[in-house]
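For this view, one protein chain was removed and the others were kept in their places.
Labels for the chains are A, B and C, by order of writing; each one numbers its residues from 1.
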Amino acid sequence: MRNVIEANALKLAYPRHEPVIKSATFEVNTGEFVFITGASGSGKSTLLKSMYGSMPLFGGELHVGGMDMGSISGSKLYKLRRHIGIIFQDYKLIKEWSVEKNVMLPLIIAGFPKDVCRAQAQKLLTHVKLSHKSDKYPLELSGGEQQRVAMARALAHNPFLILADEPTGNLDDYSSQVVWDLMERANEELETTILVVTHHIPEMFSAQYRHLMIENGVIYEIH
Amino acid sequence: MRNVIEANALKLAYPRHEPVIKSATFEVNTGEFVFITGASGSGKSTLLKSMYGSMPLFGGELHVGGMDMGSISGSKLYKLRRHIGIIFQDYKLIKEWSVEKNVMLPLIIAGFPKDVCRAQAQKLLTHVKLSHKSDKYPLELSGGEQQRVAMARALAHNPFLILADEPTGNLDDYSSQVVWDLMERANEELETTILVVTHHIPEMFSAQYRHLMIENGVIYEIH
Amino acid sequence: MRSIRHHLALILPLFAILFCIEYLLVFDRITESYENRLKENYSLILVADRSVKLSDISHCDTLIEKTEPIDAENVLRRIKAGLNHESVEKIRSIMPLFISIKLRRYAGIERIERLKSELMSIAGVRDVHIFEKVHDRLYAMLLFMKISFTVFSMLIGAISLLLLMKQMTIWQFEHKERMQIMSLFGAPVWLRSGVLFRLAIVDALLALIFVVSALLYLVNDSSVRELLSAIGIEPEIILRLDDAAVLAGVSFAIATFSATWVVLRFKEEQ
Partner (left out) sequence: MRSIRHHLALILPLFAILFCIEYLLVFDRITESYENRLKENYSLILVADRSVKLSDISHCDTLIEKTEPIDAENVLRRIKAGLNHESVEKIRSIMPLFISIKLRRYAGIERIERLKSELMSIAGVRDVHIFEKVHDRLYAMLLFMKISFTVFSMLIGAISLLLLMKQMTIWQFEHKERMQIMSLFGAPVWLRSGVLFRLAIVDALLALIFVVSALLYLVNDSSVRELLSAIGIEPEIILRLDDAAVLAGVSFAIATFSATWVVLRFKEEQ
């Protein structure tokens, strides 16, 4: 299999705005765990967007899971997304759905029977210490609880790639540790490739894993 | 003047839920800078809500700025709120308004003329390094940029009390520093009372200022 | 573009409601004037022996306003040309008495039938002719129209109200977050809902102007005038000054009620 992510002179820009990412060239191999940092507004979230096809390329090339994101068609994009787990910076939970159903979302889309979905959702909610909140609705949760639900949802369907945008920004140290452990486990046990945007690389990870940094629209490899 | 905040055996609960805050007794004096910590879901945001009257008391007493929050009437509550600056955990920016107008909001409510509002908004946007984004709309900003707009809005009307819920959760170290500096300046120059909920007390502050912690619905004074 | 559509959403249902109200008002007037006219036109001819007294007939039923013997000369004039005087006299002497009866008001076919049988029971009355079939049909048609219009109006009223409610729901969706946030910063009600009321008042005014213009246009359109006069209605029956006052009242009441509803429904989220 080719690299999970291959970016070549990638350029990203919002319509009628200066390019946010001016040039990004890097690749991420299967099973890697990569941290991305950068100042506020430097384009980290924008870079992730391009990886799940929510941002058209302004220039250069980007391949995700072997797909050319510059020319990917609608149905192929949906197929790709079904195998990616995303934690959005603003969580993006479905307000009208219970916590459990929110976690089930990727499994429902994959077409699993109800009880399989439910069992898997319960397992993940237990992992993020929220099984007692499974009947609640997102607006009845605290900020950090919502963030952990988003985490559980991203892991539910055993994706080959996890894109996490500031997944511990609203978490205390203990909850953060829970989240990092889960990611590490997925990375080690299932060879899931993981890209995390964060302002605080946990110390125990900082030497061990790769670290990319965005500055002035350019991506640098720190180590 | 009495203490800015006086809580006495304060109890807070959402309808049909176990109490979140079981007993909180503490006071905050004018000009104090107080950090509040606690695990995710421990009730920090709930406690702040009670302070701007968005959460009815379930028991005990709470006085904010000399007002009894247990019996405060609509128009008095609005008057009180006009002198508090709040940074919400989810920012709560008005989507249909430009960044500048969002920052102007407390001044518009206070009834200042347009140009005064605009000048003050520009000053604060410069402080949070976002003057170049003043014509943008919130959804065109990155997470951290939105958070800084919320910061600017909270300071715009020189409130006597600032309630900040995780104000640096989505900020890199540099931007965080900018925010902390602004708060410290308001605290020192204007004697603004400041309550900050955060998971990461900046090191330079940790010894200097008060620190309350919520655990199992009870508030403890750490130092 | 978007704002035009949003204004329309309030203006159109208001327009429809006002239009229906005006239509029903006008239709009441039309029916009334028609009932008067039918009374005038309604004629009963009674054929009786010469011995019958007019007063007997007049007092037979309160419905009867006037009785008049019909001049038989008219009937004879046509044929007497070729007849000798004697024959004509003879015809005249044996000819029955024709009496025209005028009614006080139009009373519907059943009531008239009863009157007829009453008249027939008077001795010497040979026959009563009622010339009413077509008039009665006209009246039935009018009634049918009235019922139809009421149904239509109720339908329009219902959809319009629903449309208003929908618009209010949309207003809620659109303004809830903003009002919420403004309220958290202590904005008084009038400040956070001023936009809504301004919108409502302007729309009410526009709807009123549109309805009045439409009606004025109708009143002055020559083909409409022709059509109305064909069915015997004066165009001036449409849109009187007091109507306009009613319409204005309804329009502003509905609009401000809608805005108030949205404002009152607003609750701060926890």
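Heads up, the rule we're going with is that a contact is a pair of C-beta atoms (placed from the backbone, for glycine too) under 8 Å apart; a residue touches a chain by one contact, two chains touch by 3 or more.
Please read all numbers here as calculations on a predicted model, not as lab measurements.
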Left-out chain, listing which of the shown chains it touches: A, C
Contact residue for the chain not shown (choose from C:I21, C:I64, C:L119 or C:I156): C:I156
Residue among A:A9, A:I94 or A:I222 touching the omitted chain: A:I94
Touching the absent chain when the full complex is considered, from C:N36, C:S148 or C:N220: C:S148
Contact set of chain A toward the excluded chain (per top definition): 14, 49, 52, 54-55, 75, 77-84, 86, 88, 92-97, 105-106, 108-109
Hidden partner interface residues of chain C, rising order: 5, 8-9, 12-13, 16, 19, 23, 79, 81-84, 87, 90-91, 93-95, 134-138, 140-145, 147-149, 152-153, 155-156, 158-160, 162-163, 165-167, 169-170, 173, 227-228, 230-232
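Convention: only the chains that are shown with their structure count from here on.
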Steps in the shortest chain-to-chain touch route ending at chain B and beginning at chain A: 1
Of all other chains, the one whose Cα centre sits farthest from chain B: C
Dominant chain pairing [most C-beta pairs in contact]: A-B
Central subunit by CA centre of mass proxy: B
Inter-chain centre distance, chain A versus chain B - centres from mean C-alpha coordinates, in Å: 30
Chain B-chain C separation of Cα centroids, rounded to whole Å: 64
